[in-house]
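First the structure, then my questions, so here it is.
Every protein chain of the complex appears in place save one, which is left out.
Should a chain be cited, it is by its letter among A and B, assigned in written order, with residues numbered from 1 in that chain.
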Amino acid sequence: MLPLEYGRSEDRDIIVRDRFDGFRREFLRTLVNPEVIEEHRQSALGQHSERLERLLIYFRQRPLEQRYAVRAIEPFRRYQVVRLSGRRGVPPRLVDDAIYTSANDARHGLFLRCIRDLLET
Amino acid sequence: MTPVRLFGYTDRISVKPGETIQFHVSAEGTDTAEAQLVRLVHGDQNPAGPGFIEEEVACTANGRWRVEPQFTQVGSFLEVDDPEGRLAFANSFTLFAFIHPTWPASGERQTIIGRWDGDRKQGYGIGIDEKGHLQFWIGRGEEIERLTANVPLQVQMWYFVAATFDAETRRATLHQVGVGNRYNGLLGKVALVDYESRKSAIFRSKPGNLASTPFIMAGSRSRDAQQRACVSELYWGKIDRCGTFDQALQPAELDTIRSGLVPAMDSLVAYWDTSAGYTDRGIGDLVVDVGRHKLNARGYNRPVRGQTGWNWEGFTDCFRLAPQEFGGIEFHADALTDCNWKATKAVALPHGLKSGCYAMRLRSGRGKSPSEEHVVFFVRPGRPRARIAFLFPTLTYLAFANERLSFDHPEREALTGQSAVLSDIDIEMYMRDDFGLSTYDMHADGNGVCYSSYHRPVMNMRPRYRMPSLDVASGLAADLSIIAWLDQSGFEYEVLTDEDLHRDGSEALSPYACVISGSRPEYYTERMLDATEDYIAGGGRYIYAGGNGFNATAGIRDGEPWIMECRRRDDGYKPWVSRYGEHYMATDGMRGGPWKVLGRATQKLVGIGLSSSGAGRSEPYRRMPDSYHRTVSWITKGVDGEIIGDAGLANDGAAGLALDYYDRALGTPPHTKIVTSSGGHTDSYVVNQQLVLYSYLGLYGSYDWRVHADMTYFTAPHGGAVFACGSVAFAQSLPINNFRNGASRVLANVVEAFAGAGRLPGFAWVNEEKQWA
Partner (left out) sequence: MSVDSGIKWRNPLFVWGGKRDVEELATIPFRSHQEVWERTRRSTTKLNPVGRLRYYYKWPSHGGAMWNRLRYWPTRRRVLRLRGEYNPKTLRAEKTIVDKRPIWWMLGLLALAIAPLYTPGDLQNTLLTAGATFGIYAAISLCWMLIMGTAGVFSLATYAVVGTAAFVTALLAVKFALPWWLLPPIGAVVGLVFGGIIALPATRLDGFYYALLTLGLNELCRVYFVTSKEFGSANGGLYGATTYIPEDWSQLGQLLLAYYACFGLMLLALVLYRFVNGRRLGRILRMAPEKREAFAEATGVNFRQARVWVFLISSAALGFIGGFYTSNFGGVAFSIFNFDTVLLGLAMLVIGGVGRAEGAVVGTLIVVFFDQVLNTWGPARFMIIGLIMLLVVLYLRNGLFGIKAQFRAWRDKKKSERRSTRAEKGGEMLPEEATETEDKSVIYQRRHDKMTRDHLKTLVSPEIIEEHRHSLNGQHSEALERLLIYFRTRPQVEKYAIMAVERFEGYRIVALSGHRGVAPRVVEDRIYSTPDEACHGVFMRRVQDLLES
């Protein structure tokens, strides 16, 4: 394994991946519709339709520094959405002030944020 | 004002009542803490269960403790024992070493070998500068003279490096020659890289020598903010054989050394043969100087030994077969196997203490954010009395100790299928480097962490802890659900730990009629596995109350039970993989990786083994037709309907997280019966890699039949028996509905039968059926 933080600028792999993800995003954007979002709201962790699963698989494969997580301020009571740093020793960063009362609500908030990022890029 | 933080660990985790246990506590923002001994009853805060339960226990040590901040030396290195200062060269000298840097461009200075005090700028050393170039330097206090190589060191390539200093001419030379072969490095011959660099310069002074400076490999002397001596400029990578001469060698002599021969010259002061002293059953922390002064070096934070060396030809894959080719010692600046804090308190435990899981609860701070820490340890009985023992899988806790997969491992979220739910303690752990890493993490140079220890605060061996990547209580917090269930059901039990099992073998288990495992007893040393097998074969009754058990090899060195070793290879789930040639454990010589590959699939021991793992949603069990056979129908007696465990604290079902299944082809005893099975798992559950020969579309929960959990039962020789629950989430379905549910009923039936003195229920229904239907 190469060091966790090596000079990735020389890595041609990044270019291939960027191209792949570019095509992928172009396609995934066409999948976003109210039904998919409603499906995720109802079942964030269950079995998903192909549309939703495709979106989720993409989100799960984002590089660490582009990935979101849920932070439990108080377990089972208060949650919020954060963005990971991808660098050891650097804490996740808060993305907004929204407080969710359950982990599932927070997961859905996180999903919506991913959707927004997808539609914006 | 700094926020109040309290962290602690104990010198041992398994103690008997009346014994003395030492607490090592470090505090920030406070100098006192309220200590209270508590027995931990339930560790999961999930509101669907009873919540967190602890019982305060009277103890002489309860009350106010004086606490202080403590210093942690992070990073692995070797320190040479040189009381006579033979390495304090006043005149000419030569240093040489074979090195394999794993992170030369780390942006920090690294010392490979030297007698250097960076704080006082005294001494000499050979190392790597901030930009990744090899460097030789000396200092006399005011200024440092440096000689730097032309080209940066290539990552993961073997080099012969040497520095000479001629006191008369003040000429210093620095040599760097690549010694890579087809096997031992990252790049092959086809990559056009010139590894060689030779440089020479006239220094203005000779090195100074402080008496207090130690000769260190992979680091050098420094001082922290409080002016305490410590080791910094830590090196990332492997060092093979190295040594010193008290004369400046000529290039031809250096070439001889590079070819692998060390000239028997009088000027040879020290020659550390890193491959000396290996045994088939392990390698110690002492690196031997085979020269005449016997300046041996001792490892700190356990450098990884038995690694492939510069002269490894790739034909053998184990240090036992050709020790001379496995002289590599691997160092990491973020390794930690012992915090070495001063003991805060030695506590004599009360004599009448009930066996169980205990913690010293430390509290400090007022107002909104009081700091609370549970320093967990386990109390085994003075003399075994109960018929039931619960075995805490502490070795698995150790493997996972302070893991930070959610932050560092890019594939973790894809694996669990859900976003991480982080707690503050996770974020704090991620930000600090003084709590060390787990065997699931990688060192910052990308190499897997193969040592984990409990001589440091283990933040996920705490009640209430939730594993962020799964958002469920896991490890200790999950296993406490079984303790709470045992308490609630009124069974008399005692507790043991993996440490006791490893130390005492099957004698640790044999006083008990029934032994209950933890929910994920994944890591097993050979001795533990043998002991469990012997216990069952000798008439013991074993309840495998979880999943993903007995799966991975681990090593413990005798006398140092707080450190476990883990090497990863082959077809198991793995967050990283050991390099070829480095699969054998330095602690005991066993081959690392999954036990299945070594011919000891879990099925052979307990009837079932890992079929799949995942997260997100757990499913219930359904009764199988075999559960109506009178040899086993007593197990489901009193269960209403065919569904068992359709709720739980781990994703609301009894079958989840990791699932184990029956497989005759992997050694399930032929007379095993499947009592219940789960099914209909989501696609987040994927067939265990160990079972997959080809990857193809459809190895997921909704497609492949292997993705399910089997709850099985079989009788063993001499009245023994094994009941296997089949999934990690099973234990966490016990507390549902105030412990009144199908899963609880099933386990109660089994425990009652197993703990009973007589023969097992259903023993007589063994004739060939004369079936009418």
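Rule of thumb we're sticking to: contacts are C-beta pairs under 8 Å (C-beta built on N, C-alpha and C of every residue); 3 or more make two chains touch, one makes a residue touch a chain.
Small disclaimer: the values here were computed from a predicted structure and weren't measured.
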Quiz item: Thinking of the whole complex, not just what is shown, which of B:Q122, B:S452 or B:T672 touches the missing chain?
Solution: B:T672
Exercise. Name, in rising order, the residues on chain A that touch the hidden chain in the full complex.
Key: 23-24, 26-27, 30-31, 46-47, 49-51, 54
Quiz prompt | For chain B, the residues touching the chain missing from this view | solution = 619, 622, 624-631, 633, 641-643, 661-664, 669-674, 677, 679-680, 682, 697-698, 702-705, 708, 710, 715, 762-773
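In this section, only the chains that are shown with their structure count from here on.
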Practice problem: Averaging only over C-alpha atoms, locate the centres of chain A and chain B and give their separation in whole Å. | Solution: 30
Quiz item: For chain A, which residues are in contact with chain B within the complex?
Solution: 1-7, 44-48, 53, 56-57, 60-61, 63-64, 67-73, 75-76, 79, 82, 84-85, 88-92, 103, 106-107, 110
Quiz item: Quick one: in the complex, what on chain B touches chain A?
Solution: 45-47, 102-103, 105-106, 155-156, 236, 406-408, 410, 413-414, 417-424, 427, 430-433, 442, 444-448, 464, 466, 468, 471, 576, 615-617, 651, 682-684, 701-702
